[in-house]
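Heads up, one of the protein chains got dropped from this complex, but the rest are sitting where they should.
This part shows subunit A:
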Amino acid sequence: MTLNWQPTATVGTLRERARLIATVRAFFAARDIWEVETPVLGQGGSTDVHLVSLATLARTDKGQRKLWLQTSPEFHMKRLLAADSGPIFQLAKSFRDGEVGARHNIEFTMLEWYRPGFTLAQLIEETTALVAHVLPQPPGPVVHYRYRELFHRHLEVDPFTTSLDTLRTLAAQRGNMSAHALAEEGRDTCLDLLMGMVIEPTLGQQELSVVVDYPASQAALARRHQDADGEWVASRFELYLNGIELANGYDELTDAEEQRQRFDADNAERRRLGLPEVDVDVHLLAALEQGLPASSGVALGLDRLIQLALGKARLEEVLAFSTANC
């Protein structure tokens, strides 16, 4: 058998990709947001329980060190913010092990940017403007949803108050999962399953859907606040188009102590689940201690945006060489 050496995307598509990336850079240049480049390798990695990090051993001036391939450029970019960089963006190669599929590739390009002084609402406006700027046709109106409202509308349950037993039963039923497999799972797994299997496919149809007010337990690196109903929610948004999650933005957590606690809680959960622990990014914590300006930041899957702009069914159709072919 001859080895298939050819690109996963056609050369024509790759030229289109290059043109779209030029429009992205033009968008940021017009807004006076400058482009940075940060390392793919870091001494710390993402402790997020739902991400699997790749790591490598390197011979450094301090001897052999384990270095983590970054799952997003977030930590390094926040250190730049703490050093008074002002608004910055990056097209960053990022790595998430095991993520392979029609919308996933282990190595992918993250478009990430940070806006010191921006509220989350201002950043949502800018993110939808960027998406509209890149797509060949306008994506339709921007429609805002609260996480809770989506569960009421599609599933007639409340993500905060419905009992865990009811959520498990509903998740098994609507998510095609065996009740047995969910018997030990907590609220967030049930909510994730219902979100992924039932709600997400309905989002971003002839519109750009913005989802806000996620449960506080799903805050990741976002601040938390009390919503109009008095529930603690994450200061975080997600953007959807054609049922595909395009971007995830935060009103960034700036409290070093809370950040340290979240990292430690993640690693404790990793130990409980028998997952490998990830080295905490001590440089980020030191930067937060010195002071991160109040900022909003967003990470957008650039390959997915290009996939949507060019009407391709699978992510690999816009990648020069997918993981299967690299």
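Operating definition for what follows: a residue touches a chain if its C-beta (ideal position, glycine included) is under 8 Å from a C-beta of that chain, and two chains touch if they have at least 3 such contacts; residues count from 1.
Simple rule for what comes next: contacts and distances are computed from a predicted model.
Enquirer: What protein name does the UniProt record of the undisplayed chain give, "Aspartyl/glutamyl-tRNA(Asn/Gln) amidotransferase subunit B", "Elongation factor P", "Phosphate transport system permease protein" or "Heme lyase CcmF/NrfE family subunit"?
Expert: "Elongation factor P"
Enquirer: Among A:N248, A:N267 or A:S296, exactly one should touch the missing chain; which is it?
Expert: Only one listed residue reaches the unshown chain, and that is A:N248.
Enquirer: So one chain is hidden, and I want to know which residue out of A:V11, A:A102 or A:A286 touches that hidden chain in the complete assembly.
Expert: Only one listed residue reaches the unshown chain, and that is A:A102.
Enquirer: For subunit A, which residues lie in contact with the unshown chain of the complex?
Expert: Subunit A touches the chain not shown through residues 48, 50, 98-104, 175-178, 181, 185, 188-189, 191-193, 195-197, 200, 214, 218, 220, 236, 238, 245, 248.
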